[in-house]
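Mind having a look at this structure? Questions to follow.
Of the protein chains in this complex, one is absent; all others appear in place.
Take a look at subunit A:
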């Protein structure tokens, strides 16, 4: 045991172990991807895409379902953090890594990394199915790396790890599952629909900078630059994580556990 000490690798390994050793946690993760794959596969085989007529002409149209998976991944991220607080195991965690910052980073890295890898596999699998089924004329014979396909699929796939990361951040911020999930639904999911009623018209444009609005731009794969381009969208999405993550990091460092 000589030489045993806290390391980034150790913290990652610890979070990895935690993720796979609680059934509710990996079941939530599995459910997110089973749901995404199941719904998309049905749509692909059926040849029916979400939305208007034009949607049929978008080669990566099936990724319109990904936000459903993202929702479940937000819950997954939240549970990954709040489960520790509700069970009290957070005290064991913080005694083992008293500087705390590394724990938050490792937790975020593991959840986001796992969701990203599974997300990529999901997209590759569904693209393959799309080619096999041949039900979407616009996508027939279009390689995954064709720009018409690639950017849209990439943007769609990104929302999956983004959801997990947002869940981790919100969970760390409020430390309680119900509160974090309500916060997500209230502010981020429903906020853009409800808030315009309460905001003066001059401020309504602010809602374009909510994270889901930015993700919508990314998911469009360059087909639209309304209200801003993909670069700005990526920045907006990252800035939300940066600000919320920074706040939860600061609270984690300063609050007693």
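Quick notes on this one:
One rule holds for everything that comes next: a contact is a pair of C-beta atoms (placed from the backbone, for glycine too) under 8 Å apart; a residue touches a chain by one contact, two chains touch by 3 or more; residues count from 1.
The criterion applied here is as follows: contacts and distances are computed from a predicted model.
One chain of this complex is left out of the view, and of "Na(+)/H(+) antiporter subunit C", "Ion-translocating oxidoreductase complex subunit D", "Protein-methionine-sulfoxide reductase catalytic subunit MsrP" or "ABC transporter ATP-binding protein", the protein name its UniProt record gives is "ABC transporter ATP-binding protein". Among A:10, A:113 or A:191, only A:10 touches the chain that is left out of the view. Touch with the chain omitted from the figure is made, among A:94, A:116, A:129 or A:195, by A:94.
Seen from subunit A, the chain kept out of the figure touches residues 1, 3-7, 9-11, 13-15, 17-18, 21-25, 83-84, 87-99, 254, 256-257.
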